[in-house]
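Apart from one protein chain that is not included, each protein chain of the complex appears where it belongs.
Let's look at chain A:
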Amino acid sequence: MTERAMTEQPSQPSQPSKLFAYAPAPESRAVVDIAPSYGLFVDGEFREAAAGKVFKTLAPASEEVLSEVAYGDADDVDAAVRAARGAFGAWSALPGAERAKYLFRIARIIQERSRELAVLETLDNGKPIRETRDADLPLVAAHFFYYAGWADKLAYAGCGPEPRPLGVAAQVIPWNFPLLMLAWKVAPALATGNTVVLKPAETTPLSALFFADICRQAGLPKGVVNIVTGDGATGAALVAHPDVNKVAFTGSTVVGKEIARTVAGTDKRLTLELGGKGANIVFEDAPLDQAVEGIVGGIFFNQGQVCCAGSRLLVQESVQEEVLDALKRRLSTLRVGDPLDKNTDVGAINSAEQLARITELAEAGEAEGAQRWSPPCELPGEGYWFAPTVFTGVSQAHRIAREEIFGPVLSVLTFRTPDEAVAKANNTPYGLSAGIWTEKGSRILKLADQLRAGVVWANTFNKFDPTSPFGGYKESGYGREGGRHGLEAYLEHA
């Protein structure tokens, strides 16, 4: 996905791109009609929040207010859970083949409306249109299509001959892939016969509300999917609700631990997909040009706001200079700016808060003695922006080597032997992703074995597919999303 997204020919650094400047190529906003305000989607209809509170959602690239959205509190959460509980009996009793057809309908409508949703997502999130158009939306549709096919085949999923749904699923998702994370949560939940209350991220509520309209178009029975917009307090109320049977959360490790404590001592089932500090390991015999593309895609895809980002580059000492030179040359060709421009590689940071965190950690990197480098690039005057940044001379003790930055910041460390690479890669409480770049097959298999991470990309990076289970080791969370494994989180274990 990312490689395709980043396959422009690198130009020579000595030839400034001014000579052949790109003309603006904006994707039209006319394809999406954003209402001035949105309510909560509960029991099949949009309604105002019980307390009448609202909040604004901004376009991070311009700080323009896109819409005003209802703020759900504990009463609204309760109404949504009651709606989901009310819908559960009939939905779970529906023959699997009928549930499947609803999901197929949803998948098709998403395909039909994919350009509209891509533009919407780019506006609300700040990520480049090329990514929403070529990565997020195709994966969203594919995910629904994949799980639709499971709905009438659950007896073959390895969870016993008559697997039963859990009940009401409380799902809390992040802002980095708003609609894709919705798909990862909602599709398997519905396929298995559960009903859903979903809380989208505070800064990216719009695509979930458009999804509510898609549910309406698909004729989904009311109450099967409920969307409650709000902030962390809304999410906390949802996961703490006593009539919820299942909690699924994607987000930070700090919040994940809080949710695990909330759920402790209850009968609620829990899956968590949390942070990461992925190591991208480049050996001297790697196909270096491909590796550089993979490094760039690994950390600058989606502005580095990716839990499985390859945020630590571990490069073998013998090729350090060569790799870094090529990397810097490549980064000089990245186009940072208007996310709606079809030629943009790096868009806006999602929020002022996230920008502040990235800025703070980058400053800590400098203060702790690492060397900071960014390509020359002009950042827009409005909105939230952070230039692609590379730190060299990073030690394992530095904060930028230990903490998840969740931004376009790469920390470069070196190693001499495969054992050292593995030890450094595993030296983190996280365990979500890792990358290996080498032409030696036996080395790939050995390292893939030794790396304590849920996803290992060898000679590639940041690939996703609905059939491929995704999730972490250690403090990157537990449970898997995608594939047959993704069903287990929503079925009673025999």
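Here is the rule we go by: a contact is a pair of C-beta atoms (placed from the backbone, for glycine too) under 8 Å apart; a residue touches a chain by one contact, two chains touch by 3 or more; residues count from 1.
Simple rule for what comes next: contacts and distances are computed from a predicted model.
**Student:** As a check of understanding, state which of "Peptide/nickel transport system permease protein", "Potassium-transporting ATPase potassium-binding subunit", "SusD family protein" or "Aldehyde dehydrogenase family protein" is the UniProt name of the chain not shown.
**Tutor:** UniProt protein name of the non-displayed chain: "Aldehyde dehydrogenase family protein".
**Student:** Taking the full complex into account, find the residue in A:P26, A:G89, A:G369 or A:P429 that is in contact with the omitted chain.
**Tutor:** Considering all chains, including the one not shown, the answer is A:P429.
**Student:** Mind pulling the chain A residues that touch the left-out chain?
**Tutor:** Counting only chain A, the missing chain is touched by 142, 158, 253, 256-258, 260-261, 263-265, 272, 274, 429, 444, 448, 453-460, 463, 465, 467-471, 473-475, 477-478, 480, 483, 485, 493-494.
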